[in-house]
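Excluded from the complex is one protein chain; the other protein chains are retained at their positions.
Per-chain numbering from 1; labels A and B assigned in written order.
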Amino acid sequence: MTTIQIEYHAPTTLAQAVALLAEHGAAAAPLAGGTDLVPALKYGVLRARHLVSLARIPGYRDIATTAEGGLAIGAFATLADVARSPLVREGCPALAEAAAQAGSPLLRNRGTIGGNVCLDTRCWYYNQTEAWRASRERCQKASGERCYVNPKQNVCVALFSADTPAALIAVGARATLAGPAGERTVPVEALYSGDGLRPLAKGEAEILTGLVLPAPPGRSGAAYLKHSARESIDFPLLGVAAAVVLSPGGTIASARLAVTGVRSAPCRLPEVEAALAGRQIPAEGDRELGRLTARSLGALFLTEAVPHKRHLAGLMVVEAVTRAARQAQGRSTS
Amino acid sequence: MKHLIQLTVNGQTHDLVTRAERTLLDVLREDLGLTGSKRGCDLGACGACAVLLDGRPISSCLTLAVEASGREIVTVEGLAQGGALHVVQEAFVEHGAVQCGFCTPGMVIAVKGLLDERPHPEDAEILEALSGNLCRCTGYVKILDAVRTAIRRMSGGRGCEALAADGSDLRPSQATRDRSGLAAPATTRESRA
Partner (left out) sequence: MSDYAVVGKPLPRVDARDKVTGAASYSADVRLPGMLRGKVLRSPWPHARILHVDTSRAERLKGVHAVVTGRDTAGLRVAFVDTPRYPADEPPFALDRVRYIGDEIAAVAAVDGETAEEALRLIRVDHEDLPAVFTASGALNPDAPLVHEFDYPGKTIWEDWGARGRPESEPVPRTDNIAARTYVEFGDLDAGFGGAHHVREDRFDVAPVAHAPLEPHAAVAFWDQGGKLNMHVSSMGIFYKRFVLSKALGLPISHVRIHKSYVGGAFGGKIDVFPYEIAAALLSRKSGRPVLVELSREESLTTTRMDFQASVRVKTGVDRNGIIAAQDIQVVVDTGAYRGTGPVVVFLCYSYNIPVYRVPALRYEGLAVYTNNPVKGPKRGHGAPFIRFAVDSHMDMLAEDLGIDMVELMRRNARDQGEVMPTSGDVLRSCGLKDSIEAAARDGGWEAKRRRSVWTGSERFKRGVGLSACSMFSGSPYYPFASAAVLKLADDGGATLFAGTVEMGQGSETTLSQIAAEELGVPLSDIRIVSGDTELTPIEFGSFLSGGAFVTGKAVRLAAEDARRQLLEMAARLLEVDARDLEARDKRVSVKGAAHRSLSYGEIIAASVKQANGDPIIGKGYHKSVPDAGLHPSLSTAKGRWTEAYGFASQLAEVEVDTWTGRVRVLRVVTYHDCGFPLNPQIVEGQIEGCVSMALGQTLQERVDLREGQVFNPDFLTYRMPITHDTPAMVSGMIHSHEPHGPFGAKEVGEGAVSGVMAAVANAVYDAVGARITSLPITPAKILAALAAAGRDGPRERE
């Protein structure tokens, strides 16, 4: 239950929605499926007082192939739509896998891919009720001064844990944003600031309207792996996406890796990517690659089992790369 | 801010005034007196509040009532027709898939949502479709059995009518069947004592 009072707006065109967001600035937020905003409202951590519903805006829900052979996904499509779409399952199984594993079936029927991409960061001290948080001073993310997780630097390190962005980043997807100044597209990666307090780098009045996936290059494949304590109703402890392109000789020509659940933004692993280029497809349980991955993660917060998480990252990167490579092999032969 | 909304619940249309912060679950339970949908966690994590929204099962505790305005809602109260239980409900009763019953409304709705969309799901799909609904009592075994029976029945199969009248033969719900096929089946036995 909440005592926050909100103003609800239900625009019927995108332009109206953008105008409403622009009018209310930081006090407004787009409302898509609400599966993240409504908990925030109940917890009393919702900053927005104006919710601009996207539900009554027609369009932006379709999933189609682009002229270039890629995929265009409307941001208001539900995760269930994305997971089930034959086009996505065929064209980008990594994304279908990521969407199919987010939350639970009930949440995927409401939650949108746009909301997933624009998901707020999470923290033990923040995603709690007002009564719970009353046990201590407010933390920075709740407009206070302190950080309980990272007191030394006193910098918010709330975790970004959405599933689909890792897959989108790995395959080089671009996001289409509609704002007061019109439309622009940016790489999905560029949507994130890396700041735990305000994880999105886009303008306040900008609405994510679509995601465009490039046509997969020849001999390429991509996979997403999620590790969570429970197989459903659980954010990823770690999510790893890998997209690889094979050389004609069957070695790895290039690889893109993106992980979720380790920092305040989904992030690439450039060192590991570089190490993969020109290599053979790794064998199951490749120790060297695992070690490199573990090292490249940097400081880890918000988990008790840090060694465990590093170790998992190593295993998962190897497995994701292997799976992606196998997919690439399958594609090049068929 | 208050809003005038129109909810179609189980075929009946209601015009209501509600504040924007309230959820569909709040309105169903408090304003419409439809207390069949349960509040188990109020956070989208248990499924006890599941209803069909335009045919798809969702958590009503995370859906603002204003967002459901103008849309079709089916709650557990809307499943039985003219006093006759829905096939899924019937299967739940027969299999003992109901214990405390608090998860049951959401479970039944989730199953209905699944079968409306995919009448012949594989076992793995059933597990997945119900993986957003927690049950603390049954360990899910009999719920899964009930779903299998409902599927058989809906596709014209006989389900578990093969029950001997005195219930003495093996029931499909009997946990003494080995579900993974790893070992010889066991039977209830008399103690030597």
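Heads up, the rule we're going with is that contacts are C-beta pairs under 8 Å (C-beta built on N, C-alpha and C of every residue); 3 or more make two chains touch, one makes a residue touch a chain.
Given the structure is predicted, the values throughout are model-derived calculations rather than measurements.
Q: Touching the absent chain in the whole complex: find that residue among B:9, B:27, B:45 or B:115.
A: B:45
Q: For the chain left out of this view, which of B:27, B:66, B:79 or B:151 touches it?
A: B:79
Q: One chain isn't shown here. Among A:270, A:285 or A:330, which residue touches it?
A: Candidates A:270, A:285 or A:330; residue touching the omitted chain: A:285.
Q: Provide the residue numbers of subunit B that touch the chain removed from this figure.
A: 29, 33-46, 48, 75-77, 79-80, 85, 89, 92-96, 98-105, 108, 126-128, 130-131, 133-144, 166-168, 171, 173-180, 182-193
Q: Take the complete complex as the reference. Which residues in subunit A touch the chain that isn't displayed?
A: 1-3, 124, 128-129, 131-132, 134-135, 227, 229-235, 285-287, 290-291, 294, 304-308, 310-312, 314-315
Note that only the chains that are shown with their structure count from here on.
Q: In the complex of these two chains, what residues of subunit B are touching subunit A?
A: 1, 3, 19-21, 23, 42-45, 47, 50, 53, 56-59, 61-64, 66-67, 110, 113, 128-134
Q: Within the complex, which stretch of subunit A touches subunit B?
A: Interface residues on subunit A, with respect to subunit B: 1-2, 4-8, 10, 31, 34-35, 38-39, 41-42, 51, 53, 55, 80, 103-107, 109-110, 231-233.
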